[in-house]
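Okay, so here's the structure we're looking at.
This part shows chain A:
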Amino acid sequence: MTLWLMAGLLFTPLAWAVLTLLTDFSRGRLVTWGGILVQVLVSLGLWLTVARDGGFHYGLGGWQAPLGIELRVDGLAVTFVLLTAVVASACGLHAGVYIDPDKPWHRYFWPLFWFLWSGLNVVWLGGDLFNLYVGLELISLSAVGLVALGGKANALRASLRYLLAALLGSLVYLLGVALMYGQFGTLSIAGVVSWLGVHPVPAGSGLALALMVTGLALKTALFPLHRWLPPAHGIARSPVSALLSALVVKASFYMAARLWLELGEPLGNLAAAQLVGLLGSAAVVWGSWLACRQPQLKQVVAYSSVAQIGYLFLLFPLTYSVSESVSLQAQQGITLQVISHALAKAAMFLAAGNLILSAGSNRVDALTGVSRFLPFSLFSFGLAGVSLMSLPPTGGFAAKWLLLQASLGSGQWWWILVMLIGGLLSAAYVFRIYRASFLESAGPDRFYHPARSLEVIPMILALLALGLGLASDQVLSVMALPFEEGGSP
Partner candidate 1 sequence: MTLNAWIPVFALMTSLIASLVIFALPEKGYRLRTWVNLGAALVKLSLVVVMVWGVFQGVEYGLSFTMVPGVTFVLKADALSMMFAGLSAVLWLLTTIYAVGYLEDSPNRSRFFGFFSLCVASTMGIALAGNLFTFFLFYEMLTLSTYPLVVHRGTEKALRAGRTYVIYTLTGGAVLLLAIAWLHGVAGDLPFREGGHFMDADPDIHRSLILIFILLVAGLGVKAAIFPLHGWLPQAMVAPAPVSALLHAVAVVKAGAFGIVRVVYDIYGVEASSALGVLEPLAWLAAFTILYGSFRALSQTDLKRRLAFSTVSQVSYIILGISLFGPVAAAGGLVHLLHQGIMKITLFFCAGNYAETLGIHRIDEMDGAGRRMPGTSVAFTIGAFGMIGAPPLAGFITKWTMGSGALAANMDWVIVVLLSSSLLNAAYFLPVMHRLWFREPAGSWPEERHWGRLETSAWLFWPPLLTAVMTVMVGVLASLPFSPLSWAELIALREYSP
Partner candidate 2 sequence: MMSPASVLALLAVALPLLYPAMALNAGWVRAMRFALPLLPLPALVLAVGADPGWQLELPWLLNGGLWAMDELRRLFLLLTAVLWTVAGIYAAGYLKAHHLRRFCVFWGLTLAGNLGLTVAVDIGSFYSLFALMTFAGYGLVVHEGTDEATHAGRVYLIMAVLGEMAILAGLLLASVAADSQMLADLPRAIAGSPRRDLIIALLIAGFGVKAGLPLLHFWLPLAHPVAPTPASAVLSGAMIKAGLLGWLVTLPFGEAALPGWGALMIVAGAVGAIGAAVLGVRQQQPKTVLAYSSISQMGLIVLMVGAAMADSERAPVLFSIIALYALHHGLAKGSLFLSAGITLPSGAMRRAAVWLLIALPGLSLAGLPFTSGALAKLAMKESLLEERLEFAVAGYLSPLMVAGAVATLLLVLRYLWTLNGKIETGRNPPMLVTGWLASVGVSLVAFWWMPWEVEGLVKSPEWLPAGYQLWALAWPMLIAVALAAVALLASRLVRQRSLQ
């Protein structure tokens, strides 16, 4: 059973990718619909398995580490697998209607989409550093491809910039991996941890961790390494932007977080943790500030991603040399932040796509009067915005609450200020959009009606982000499932 589930998760997406590579856009869409169904079912199945039996290690094809591919299937991983299934399905379904099938290069959308999905699953489940690298590269390359599908010179420019940043990040990460392997002789995170349990910490091994985190931070667009993100996310087609913001940046962050949580305590130091937190804070403030000043709708949303990503890096100071319960709160908070941001940002980009489609322009001030015409998409956008502002009862709020508690618990009150200011700044840019759309225009309405299905999808995502806050305890309880010892170390 587990075998089938694992295979279904990791390899069938590749199969869909190959299948869709052979057909045109419309047939690819049919294949994708089937594929989405399968993927969602499989993800759900794995999630239920873990929720029932607890997490486990899994050696793919019977091979064990170091040469085999070792998977680590725990509550957190399956939650992200499920999240990926939800968000990617939503984006896929949306894209099927949204993307114009007549442009020839659009037929590459589906293969890239599926490569991306399989790469994400690899990252969520991957247990050793190198496989994570491969998964990450798979994600980066397909993401770059998806951005390039915009077709225009701008899109290519953004995608090239993205590609170079991603490659640089990968190499820095890989360098860290090399040093790590040279130091410890293993690629498995669990292996490194058990090695450190026996031996004293070798001098200079912090460098490996620093390199890996830096490379991943570049791929996650942590301030000041964020410059590549807004053009890429802003210029891509809306479903692509949604995928990128919701999932792709999370993949590299997820790896950084795993590294930090396992190795941060022995290899890191306080200054580094605070520095990362500081950069995250700067991202929150600077990203929100820039989001307030963007003339174009999707740029606003993209800069908002920069800001929201900043929150994630508060994980580093809030888990370093603090009590167990504070660390747990911080981890839970960050996890919720990842999930709620994924849902909300996907909803926001998809809704923004609808708004742009109907207003016929990407500019914020072109939205004047759209509230009379397109309240449904606007409402989705608004709901997602509520989550970004981290107002209750959204998941964003639950996340912020836990982070506040963690900051208070560890006495690091300065992060509280960051969170409050960040919340207010995010309100500023979200309300800027509301404001523009509430303005009554004198001229006649000339809006285009997007299909109903385009409007429903972001709404569902936004409602999920909203409901996450109410159900966050349940969600977190699955993540915290005890890890079944017995797989390979």
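Just so it is clear, contacts are C-beta pairs under 8 Å (C-beta built on N, C-alpha and C of every residue); 3 or more make two chains touch, one makes a residue touch a chain; residues count from 1.
With respect to how the candidates were assembled, all candidates are chains of the complex that A comes from, given by their letters.
This is a predicted model, so every value here is computed, not measured.
Every candidate listed (1 or 2) is part of this complex; the one in touch with chain A, counting any copy, is 1.
Contacts from chain A toward candidate 1 in the complex involve residues 329, 332, 369, 371-372, 375-376, 379, 382, 386, 389, 391-393, 397-398, 400-402, 404-405, 408-409, 416, 420, 423-424, 427, 431, 434-435, 438-440, 469-470, 472-473, 476.
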